[in-house]
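Heads up, one of the protein chains got dropped from this complex, but the rest are sitting where they should.
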Amino acid sequence: MYKPEEHNVICTVCPIGCRLTVIREEHEPDGYKVIGGVCKRGEKFGVKEVTDPTRTVTSTVAIEGGLLPRLPVRTEKDIPKHLNYELMKLISSVKLQAPVKIGEVVVANVFDTGVNVIATRSMRAVK
Amino acid sequence: MQQYEVVIVGGGPAGLAAAIEARKNGAQSVVVLERDRELGGILQQCIHHGFGLVVFNEELTGPEYAERFIDELMKLGIEYRLETMVLEVNADKTIRAISPNDGMIEIQAKAIVLNMGCRERTRGAIAIPGFRPAGVFSAGTAQRFVNMEGYMVGKRVVILGSGDIGLIMARRMALEGAKVLAVAEIMPYSGGLTRNIVQCLHDYDIPLYLSHTITEVRGKERVEGVTIAEVDENRKPMTGTEKHYDCDTLLLSVGLIPENELSRGAGIQLDPVTGGPIVNEAMETSVSGIFASGNVVHVHDLVDWVTEESRRAGAYAARYVQNKLVEDASVIASRPGDGIGYVVPHKVRPENLNDKLAIFMRVKEVFHDAKLVVKADGEVVYSRKKRHMAPGEMEIVQVDAQKLKDLKPAELLVSVEGGETVHV
Partner (left out) sequence: MRSGPYNHFTGSRMKRGEMYDVVIIGAGVIGCGIARELSRYNLSILILEKEGDVADGTTKANSAIVHAGFDAYHKTVNGQMNARGNPMYDRLAAELDFPFQRIGSLVLAFSEEELVSLRELIDNAHVLKIPGVEMLAPETVHAKHANLSQEVRGALWAPTGAICGPWEFAIALAENAVENGAELALNTQVTAIQKTDAGFRLSTAAGGSIESRVVVNAAGVYADIIHNMVAEPFFEINAKRGQYFLLDKSAGDIVDTVIFQAPTKAGKGVLVSPTVHGNIIVGPDAEYVEDREDLRTTGPQLDFVRQAARQSVPNIPFGMNITTFAGLRAESSTRDFIIGPAEDVPSFINAAGMKSPGLSAAPAVAEEVVKHVAVALGGELKERKDFNPHRRPAAHFAESSPEKQAELIATDPRFARIVCRCEYVTEAEVVDVIHRKVGARSVDGVKRRARPGGGRCQGGFCSPRVMEILARELGIDMGDVVKDGPGSYILTGRTKAVEGGN
């Protein structure tokens, strides 16, 4: 029996958290039909979550000479979800030296996504 | 004895916003007293994003959000003292604090804003049976170790409580290479945001067990395992539903309570439901001239509302110092009605309102398609249909101030009407 491609997705755009079903449908403009949602934003989210799920990743890197041994960082924008662990590996070897300014690029253009990893706080140098 | 117009106790987001707003509203001498080595409060360890959507219309991490306010504080030249622990706040608005640099400090303030934040509930608060080994952490303590000190607290982890901090830590630990085995939640619904359930649990294939609790902790020296079991409608574990996990770590995310030692010491009346001070429209406590805002009043899930509330507290504190606050005005009591756990503020003097009265509240259950209604002595002054309300998400309503000034009611009653309660 033919069964169309179908995905269950929980919408995270707003707190209602609609349970969406995203069904492959050639004739739809973006190739998918979304049911179970309450609004347009949810439909857009559903398709994106199925075709190109992305996330902002936040973590820390090592820093020397500052108040703390770790400096918090983030991806400036979303990166493809499957790169989460790759990114963690990538930044595990980073070691910065205080001072650092908020927004400073820690690693540029990770995995050629065009997205930078940036510092999310400033840290002064301390003796 | 040092003299200040406005003294801010605590330099987290609440204290920072209150200090800035007090200055902007004309208070000349303002000082922030912070016991930590830096400003920013709990935000410095909340390195995840999800802060600032309301205030800045963008998604920031905790430290980024904090730094914006710290920068503004510096620009305004507001005085702050670090490593300064306030030991005593008195009803006569004297403060006693200590610091390694300044020793014993005594201050006479004209107004005080309390912004000490909250603390986490512990294992004892929920009396989990079993051994008491190392490896049981509150989620916030674990967050500090991992995010600020750079140490892992475990390799195989079970989390009790599905509040946002627990969910955020599930993802954080998983990303750092730990195996997060399960999240157990005693209530039939999650205490955290849907978004966190998706991005912190689903993304990492971490199961969430609703209506489950921990029934045993094993391991004499270090945690060796835990047992979770399903609970009945009285939240008692049911035999035969146990699941055993081999793990070395148990994280607890079982709720926060306002830090109320100083409030209590000052003789401030507390609300037994929120655990924080009873406040009026000015965020003033039962002691005249002592204000409070942020998590020390009631636990917030969004820092943006902490900022909103604290700006008001700071502005009103400045007005108090300038004798611009109407003190002996008519007082409206605002109360929680059906479906509502608590409301803040508890008292309203309409004369002091600008154009709107913001009422913060939490509902008691998950509601779908219900109405949130505010009645002034029976007359509806606000009503809005809500698709979704949950205890984990604070609700805010804005009531027209003019209406209250006209009606001068004795009571404001906030309730949930109609709709269905949802059991997930």
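Before moving on, here are some points about what is shown:
Note that the chains are named A and B in the order they appear, and that numbering of residues resets to 1 at the start of each chain.
In this section, a contact is a pair of C-beta atoms (placed from the backbone, for glycine too) under 8 Å apart; a residue touches a chain by one contact, two chains touch by 3 or more.
Note that this is a predicted model, so its numbers are computed, not measured.
Within the full complex, the residue among B:Glu221, B:Asp328 or B:Asp355 touching the omitted chain is B:Glu221.
Note on the undisplayed chain: of the listed residues B:Ala125, B:Val273, B:Ala333 or B:Ala410, the one touching it is B:Ala125. The set of chain A residues touching the chain not shown comprises 60, 62, 70, 85, 88, 91-92. Interface with the hidden chain, as seen from chain B, comprises residues 35, 83, 85, 87, 96, 98-101, 103-104, 119-120, 122-125, 127, 129-135, 137-138, 140-141, 144-146, 149-155, 174-180, 204-206, 215-216, 220-222, 237, 248-249, 259, 261, 264.
FYI, only the chains that are shown with their structure count from here on.
Between chain A and chain B the centroid-to-centroid distance comes to 26 Å (mean Cα coordinates, whole Å).
Residues of chain B that touch chain A in their complex: 37-38, 44, 47-49, 59-61, 63-64, 66-67, 147-150, 175-177, 193-195, 197-199, 202-203, 387-388, 390, 393. Residues 10-12, 15-17, 38, 55-60, 62, 67-70, 72, 74, 81, 84-85, 88, 102, 120-122 of chain A are the ones that touch chain B when the two sit in their complex.
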